[in-house]
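Pasting a structure here, questions to come.
Note that one protein chain of the assembly has been removed; the remaining protein chains are unaltered in position.
Note that the chains are named A and B in the order they appear, and that numbering of residues resets to 1 at the start of each chain.
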Amino acid sequence: MFSYYLRLAWVSLRRNPVLTGLMALAIAVGIGASMTTLTVLYLLSGDPLPGKSAQLFYAQVDSSPYPNDHEPLDRMDDRSALDLWGAHKADRQALIVDSPVKLRAPDSPKPPRMAVLLSTTADFFPMFAVPFQYGAGWSADDDAKKARVAVISAELNDQLFGGADSVGKSVMLRGSEVRIIGVLKPWRPSPLYYAVAGGRFSGGDTADFYSKPEDVMAPYSASLEINDGNFQQFTCWHPPEHPGHLTDSPCVWVSLWVQLDGAAKVATYRQFLADYAAQQKSLGRFIHADNTRLRSLMQWLDFNGVVPGDVRLQNWLAFAFLVICLSNTVCLLLAKFLRRGSEIGLRRALGASRKAIFCQCLVESGLVGLMGGSGGWLLTLLGLWLIRQQQVAYADLAHLDLGMFTATLGLAIAASLVAGLLPALRASRIDPALQLKTL
Amino acid sequence: MTSILAALRHHRLSAGLIAVQIALVCAVLCNACSLIAGRLELMGLHSGVDESSLALVQLTGYDTAQADEVNAKALGALRAIPGVQAVSAINTLPFGPRVANAGINLDAGLSHFAGVIDFYVGGPGSAAALGLKPSSGRLPQEDEYGPIQNFVPADAPVLITRNLAEHLWPGSEPLGHEFWMDKFHFRVIGVLDHLAVPAPGGGEERDPDWSVFAPARPGPAFSGSYLLRADPDDLRTVYRDAQDAIAQALPDVVFDHDASGPVLELRHRYFAPQRAMAGMLAGVILALLLVTSLGIVGLASFWVSQRHRQIGIRRALGATRGDILHYFQMENFLIVSFGIVAGLALTIALNIVLIKYYGASPLPAIYLPLSAVVVWLLGQLAVLKPALQAAAVPPAVATRGL
Partner (left out) sequence: MLSMQNISKIYRTDVVQTHALRDFSLEVKEGEFVAVMGPSGSGKTTFLNIAGLLESFDTGSYFLDGEDVSNLNDDGRSHIRNERIGFIFQSFNLIPDLNVFDNVDVPLRYRGMKSAERAKRIQAALETVGLASRMKHIPAQLSGGQQQRVAIARALAGEPRILFADEPTGNLDSLMARQVLDLLEGINSNGTTIVMVTHDPELARRAHRSVHVLDGQVMDLKAVPDAPKRETGAKA
């Protein structure tokens, strides 16, 4: 029966190409707008590390000397961070600090450029499943020895070494020569989750959380020496004595991520954080002992509201738009089906059940949806292209993957079926007797 | 009128759907326009400096020990560029990087927190080069450009904006007032009408004008960032020459192309997301109006064809073309009016949601009648063609069999 309905739908749609086109266009525009924004939202709000994110936690203690009971600050002072990291109470732990650094290849005539240096510790690479193209990360021993080693991004490797295996070569970070021990594969976490902080102070303008990963990664201990004077605070309660030199300063600037495999370990670590804060209070270094946090990766992203306000707003707008397009389609389908009232009456007289008429109309709606969906898919591609032209950090992420492509067609057909329900129901209630005189 | 209402009751489903659609359109139209207006207002912001004459040069990649040398060489090289009217050290400019924002207090004991503001720190000559003209008080004098140890001078006279002063000391003349940031002390010597923060519309500053200007002498803690002033026609050339001049004078520092540029260009870059959003909102509005009018056209044509014979009979019984035309126009007017009434409630509800979650501003009341007029016009425009078709139905239809 389905193929019969499909043929009838095709005949019916061809009879009135303008009306059919209008309906398909309305659906296409609605789908195009909503799928464009939904794709962006999906790319920006997804789990950046599926399967692993539940084991990763962001630790916070409150070292503020002010007696207000707010959320603890988004990063830690270096002393607390080092204490917690050095205790090795988690399965893995990594410190995170970003700073701008002057970089050039030794013996290169090219002028130096500014790069972003990620100062971290050995566990960073296995913890965040960072993919390597050549070489590997450094060891805990390198951290301890303040080894002058570095891991560079695929992009930097392309720029400096034309994409060749550069392990064993070196780069100049500021005045220091560091040896490359690893080159990453192209890697584009969305967002750059381990560096996220301060979302609540951003007023929804969080596009920069979706920046590309750092160009260079080096041991935390070594980079404090290499890039001294160029570190940036998250915030300070007094201006640091030497701007850019933040070790033992009244500033928060270091993040600590820990990996905890299992709920028991999470509970234990929570207790460890509380105990640490209490101990620091008794030492007189903290005044807040009971203000610690241990958020999972997704909770931390959520707390920071990583999805930019504009993106969420666009999404709502696009869905309001889709609803309007659909209500428009409902009107047009209703007009289309009722205009054929006499034919439907005749079919009823010849023995079609209400269900048969209902199905016939729904198949026709679905066919319109398929056409609208195809158009919507093209418009989605156009919309994403427009987004890629924008100057936002996540512009390069805006691509349609297979999942979203299927979702686009699925949404279009589902939407048009929903839009077709009411008109089809109305059409199936057409009285067989009344309409027969005027076919 | 009553006969139209009676006829509408027969089509209440489709008429209702159109009305619902109109209501949604009203709500989205009003709020999207208000959002666009908000963005446009932000984009039209007065920065308070002579934007068309100014450019910012930012240098990085040198050590604090080299700062004095960098200052001397950079200032020298920039001053030597033909066409330059003024060069001065400045920590940043409107639409440049945010470098010095901090919470301030109204007392030395730091108990009276007053908000987070941005500090502009300028070297000798910068106040004049920026085009700052105090509406009361005065610009800093030569001897007030003091040394600087940290990111702001320790004790400095400042220029404050009217808005910030009003927030700090409501209703009182700002001149002579003082405020503190940690141990740093500031005293107001002049009031500016406007001086926009580097990143207006974001961050913790609750007003784009929450900034102050403090004078200081370049030094190790104040280096690597310079303002260029030139005739607006020469500015592009001067800025291009500045890049070459720096490359020659200081081959080892890094010219930060992202943070540098003529202020108008910085402004253009800064507002790119706002422009994109405003453009998208405008696009949605247009598409919305288009889709809705197509829906009205489709449904109205259906009604006309459905009532073909009825129209013929009316014509045969003496209705003029105008009568038929007005009938359909009136019908559309009624449906749209129902939609608008429902739309008003929806508009306000949507606005409340937007205010709550997206920091939108309350909808100006004028938007409601304006959008009603737009939607009425849209409806009349959309129904015109079907209504004219209806009016063209010949009376002879009445006598023809079907």
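Convention: a contact is a pair of C-beta atoms (placed from the backbone, for glycine too) under 8 Å apart; a residue touches a chain by one contact, two chains touch by 3 or more.
Since the structure is predicted, the reported quantities are computational estimates derived from the model, not experimental observations.
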Contact list for the unshown chain, restricted to visible chains: A
Candidates A:Pro100, A:Gly229 or A:Pro432 - the one touching the absent chain: A:Pro432
Options A:Ala59, A:Ala352 or A:Leu367, residue touching the unrepresented chain: A:Ala352
Hidden partner interface residues of subunit A, rising order: 1, 4, 11-12, 15, 342-343, 346-356, 431-433, 436-439
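What we mean here is this: only the chains that are shown with their structure count from here on.
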Separation of mean Cα positions, subunit B and subunit A [Å, integer]: 26
Contact footprint of subunit B on subunit A as seen in their complex: 19, 22, 25-26, 29-30, 33, 100, 102, 111-114, 174-175, 201-205, 207, 229, 238-239, 242-244, 309-310, 312-314, 317-318, 320-321, 323-325, 327-328, 330-332, 334-336, 338-339, 390-392, 422, 426, 437-438
Subunit B to subunit A touching residues, read off their complex: 13-14, 17-18, 20-21, 24-25, 27-28, 32, 35, 60-64, 150-151, 182-184, 201-204, 221, 247, 251-252, 254, 256, 269, 272-273, 276-277, 280-281, 284, 287-288, 291-292, 294-295, 297-299, 302, 305-306, 354, 357-359, 402
